[in-house]
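A single structure is presented below for examination.
Only a single protein chain was left out; the remaining protein chains are all shown in position.
Chain nomenclature is as follows: A and B, assigned in order of appearance, with residue numbering initiated at 1 for each chain independently.
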Amino acid sequence: MSQRIPVTELTGGFRDRAEVALADGQLRTNFRTAMDSLMKKRADAFPDEDEREGLRELGNRIKARALSRLPDLLEQLETKLTENGVKVHWAETTEQANEIVHGIIRARQGSQVVKGKSMVSEEMEMNDYLAERGVECLESDMGEYIVQLDGEKPSHIIMPAIHKNRRQVSKLFHDKLGVEETDDVNELIQVGRRTLRRKFMEADVGVSGVNFAIAETGTLLLVENEGNGRMSTTAPPVHVAVTGIEKVVENLRDVVPLLSLLTRSALGQPITTYVNMISGPRKADELDGPEEVHLVLLDNGRSGAFADAQMRQTLNCIRCGACMNHCPVYTRVGGHTYGEVYPGPIGKIVTPHMVGLHQVPDHPSASSLCGACGDVCPVKIPIPELLQRLRQENVKSPAEGPKVKDGGAKYSRKERLIWRFWQTLNSSPVLYRLFLWGATRFRKLTPKHVGPWTENHTAPVPAKRSLHDLAREHLAREHLARNGGQ
Amino acid sequence: MSARSNILNKLRTGLAGSIPRPDDFDERLVTEPWQYAPEDRITRLRNLMEAVHTEIHQVHSDNWPDKVAAILAERNLSNLLHAPATAHGQKLAEYWPKSGSSAQLLAYDRPVEEWKEELFWQVDASLTGTVGAIAATGSLVLWPDRHEPRLMSLLPPLHIALLKASEIEDNLYAMMQRQNWSAGLPTNLLLVSGPSKTADIEQVLAYGAHGPKELVVLILEDA
Partner (left out) sequence: MSELFYDAAPNATRVAPERPGPRQYPAKPREVILFGTCVVDLFFPEAGLDAIRLLEREGVRVHFPEGQSCCGQPAWTSGYASEAREVARAQLAILDAGMPVVVPSGSCAGMFRQHYRELFADEPDTLARVEVLAEHTFELTEFLLNVCRVDWQDLGEPTRIALHTSCSARREMNTHLHARELLGKLAKVERVEHDHESECCGFGGTFSVRMPEVSGAMVKDKTQSLMTSGADEMVTADGGCLMNINGSLDKQQQAFRGRHLASFLWERVSGEGKA
């Protein structure tokens, strides 16, 4: 590919990138400030715990119901959309999806695409694919526009440019667009507005994502604050929506709680500025709106996750980003460290099905399993439980047949032997006490350096006597006292 | 095999032996926390919308065009896009010569392709109706059609929306039910809850990202 993105080009794995990110004070501050603010906004948006929990439970059930009928609902969605005049396409891979989108653009002899925010199009690396074929594909969400202008990828699924501060954006606009530098965020936004409005007007095709696809009515629902989503789906003569197959819900009423959960969890807003519900192309007598509307349904590993009832729960995700906002790891290393489209806790559990565990072998371990993500997930995905499951798949030997794509990426005979030894020690009372005896007795021999532990800590020195010893002695005394007193 | 059948087959295999989960949607969860006495609905709507920089005026259903003229005059705007085929558009057009306003009335009466440049860059303001509003979230419901096309509420920097006080519902669920949305939706149904905004730079709120910089709602008290 011609325009590879610098951040994903970094060699090494998660740990190498984390080290770089952790040393970047500006980045640390940008993320900490932003995540603190987002956490507070969410908390303020759910003042009533019972209301919040009831809604989360409902959200979970709605998604589970949809998944339990997913193939039927996809067919119903297709039928309804077709009746409404929308053309539906299916893609198993991102390559297929890109071909479909490019085919639609080519049929219109299009050369300019303007894109509303879409994580699925990031999965597809659509911008690069189209650029290589002479089609300009411009991001129009302010944050996405900023990262695209800087040759980067989003570092957050809701706030793509959250890793940058205003000075960095100002410098970028100055360098790339030739405008004067300014510290005024309003002015910076107006620069984006003017530049992009021209693009909305000229674009041949508008591309968007979908937040919820409603099977009952054949409707694509999109949420946004900026109006770029409405622009992309209304102004150009063709609208192509791309979405994952898990985004379908059964009924229109199902979106009422999901919408509330989404905007409150993501941004702490009761609702976004715009909720854009598209049920077809321009009708014969209408004066605007696209003449063609297409929906591309992308699998890209989702059916693999679906095949496993436990991992199927990853498909509940409504892409609110609350898990990353609350993640102490994400807050410190930022989105780019994950090196994939979806960062943070949700990224760790959805990415393996898309790219295979061998591509992201450290992701399942990059969590203290603190559980903050699972606590805030609006559709109650048990994220820690699924990370745990992936850790198991990660260390399986080939003979054990890992069940997740490219599982066994972290299989190591040596490590397995260590845990076997640990098992033997801890399931044999005699051996365990022998170990305690040795560890306490030879405590002075504790090495000064104990692997990575002593990078951050001094070496822990065992106590002089174990609790086993202290308790035995104490309880014997107690016993004597009690019996002696009788 | 097509991508479609491959995907559907894989999904069906994944579900083998299981049955669909029941529809146990509990509507109380989305209605009960969001109910208001009729006299409180406007207050709730105002509070929420004003919190996101919406300007709201409660006006008499007879003389609202006065207010429109005043709003344009305050801002010194030179034109207003309206929908002549709608009742409110007609009313405005009838009143306009008497208003003394210097703003020119424009009509969205031809396909967007025929006047894109003008529509995108030269229209200062627009006036549209609404089909109601939602108190719980502070949202207007727009139902664009042939007469009042989609871009009317999006392109001009100032969008003025008319809302009948009697058409404010408690919550989205109630609105869907009352208007029976599932029986048929327009090409593009919209909930609009303020002027366009973004917080993409340092989470600092900035209004007028891509859509209107200003949203003015005229709540029409019944005559």
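A few points about this structure:
The criterion applied here is as follows: contacts are C-beta pairs under 8 Å (C-beta built on N, C-alpha and C of every residue); 3 or more make two chains touch, one makes a residue touch a chain.
Not measured: the values here are computed from a predicted model.
Checked against the full complex, the candidates A:K87, A:R319, A:K403 or A:R465 give a single residue touching the omitted chain, namely A:R465.
Here the missing chain is touched by one residue of A:H89, A:H102 or A:K380, and it is A:K380. Listed here are the subunit B residues that touch the chain not shown: 14-19, 21-22, 24. Contact residues of subunit A toward the unshown chain are 14-15, 18-19, 22, 53, 56-57, 60-61, 64-65, 67-68, 309-310, 312-313, 328-329, 332-333, 362, 364-372, 374-375, 380, 382, 385, 388, 390-395, 410, 416, 419-420, 422-423, 425-429, 432-433, 436, 439-440, 451-463, 465-472, 474-475, 478.
The rule we apply is simple: only the chains that are shown with their structure count from here on.
Those residues of subunit A whose C-beta lies close enough to touch subunit B in the complex are 30, 33-34, 37-38, 48, 51, 54-55, 58, 61-62, 64-65, 68-72, 74-75, 90-92, 96, 140-143, 146, 159-162, 164-166, 169, 185-186, 188-190, 192-193, 196-197, 200-201, 216-217, 219, 225-228, 230-231, 233-235, 237, 245, 250-254, 256-257, 259-260, 267, 270-283, 285-289, 297, 299, 303-304, 306-308, 312. Those residues of subunit B whose C-beta lies close enough to touch subunit A in the complex are 2-4, 6-8, 10-15, 18-27, 29-30, 33, 48, 52, 108-113, 116-117, 120-121, 136-139, 145-146, 149-151, 154, 171-173, 176, 181-182, 184-204, 206, 208-212.
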